[in-house]
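As you look at this complex, bear in mind that one protein chain is not there, while each of the others sits in place.
== chain A ==
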């Protein structure tokens, strides 16, 4: 008998159908990858198993976990199962832990809730669980607080909490989506090891086919609340019976068509840039200490070129972006756009500032929700000395929206009326409206589903060809950088450690760090070769 069996599961939330006849099974010791884009119902499937659904949810069908009928169990029995027979790990490690309790107390709580043991014994077993999740006592005593840990370390604490009682099933909902590639690889390795050691079943939910490709035994592909394809991993990759599976696979490794353009004139020049941050003083009159976020970085981008900047969180790439945009002054070195400095004296140079624009990762957080799209897109006009008004302004807004594939009429809507991909198009329209030469794309496609990502990448390639745009493409996602850039730089601890033509750097990386990054990135099997 299967460990987890879901049969014909329907889920309505406030009368809206979220899941339609979902069926899947997980055997002990088996890893089942559940793949789908946002809104496909993959997380809701997991919450149905846990019976931690939002108010107004109605389940029909059968969910059997280790012989228990989850849909008909009363709440107290469900509480006894959660954390004990089934553990769960979530996407956002930064917020998944209680910020004001020590990690020891939080892991021990799983044990104290379910077993009648002393606090000391629970703490000892919490220590053991953390040890199993590779958080050694010397560096991570039980008395640590979550804010003292990095994202990957916090995710290990969440996993330790979930596996402390050695549950039969672990549900991991996008456990690595918020993490860097190398951290992602370590967390996936840890999950696989725990499955092997405990013979536990693992339901691994992700939007990224590549994450599960070399790890899952079975794959379930979901779309619009339904399972469209399921089977052993090798067979699914081989056959790809459903067109959606094929579309997902292709979008994942999508290569936008890009034209070569002559590049000899430098547009952006960055020379020996240093950016220091003052650290909080350790004693009242201690000398001021500094953290060097960017250390002597130099590079150039030619007109019409697309340059990638790759590195993990904390490597200094965001600091460098802010310095290029003239948002923060640098302590040494200079940044020139077409020969003009970004900073004149202690003030940002507005003449330079209006020639570059930025698109950020979070398409919702970077818009004022109370403005309509028209004024949002027209916002960069404040950088111009005499911005267009009246009909000219409306025409510019319409042109910008149309150039990113939206309708001119969309300017009367609010941002919440658009999907994630459309919002990112609006962000690009906003960047385009003052006809900049350089666009900085700061993790601009990282939060998007693969198929949307593919469309946006196509759009960027098309816009670059049409308007002769230059891109600085910043990302932690190597596969994206690979498809859209001519040259790539790898940044580590504030320094550029490797630089070269994209294909060359990816095929024959020189620096050890680059090699680690490339090895850590999950890859899809070649079509038909798996």
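List of remarks:
Everything below uses one rule, namely that contacts are C-beta pairs under 8 Å (C-beta built on N, C-alpha and C of every residue); 3 or more make two chains touch, one makes a residue touch a chain; residues count from 1.
Criterion: contacts and distances are computed from a predicted model.
Note on the omitted subunit: UniProt lists it as "ABC transporter permease", one of the names in "Hydrolase", "Serine/threonine-protein kinase RsbT", "Cytochrome c oxidase subunit 3" or "ABC transporter permease".
Although one chain is not drawn, the whole complex shows that of A:79, A:274 or A:383 it is A:79 that touches it.
Note that of A:62, A:114 or A:372, the residue touching the chain absent from this view is A:114. Touching the missing chain, out of A:158, A:359 or A:459, is residue A:158. Of the options A:92, A:134, A:300 or A:477, the residue whose C-beta touches the omitted chain is A:92. In the full complex, chain A touches the hidden chain at residues 50, 52, 75-76, 79-84, 87-88, 90, 92, 95-101, 109-110, 113-114, 145, 147, 158, 161-162, 280, 284.
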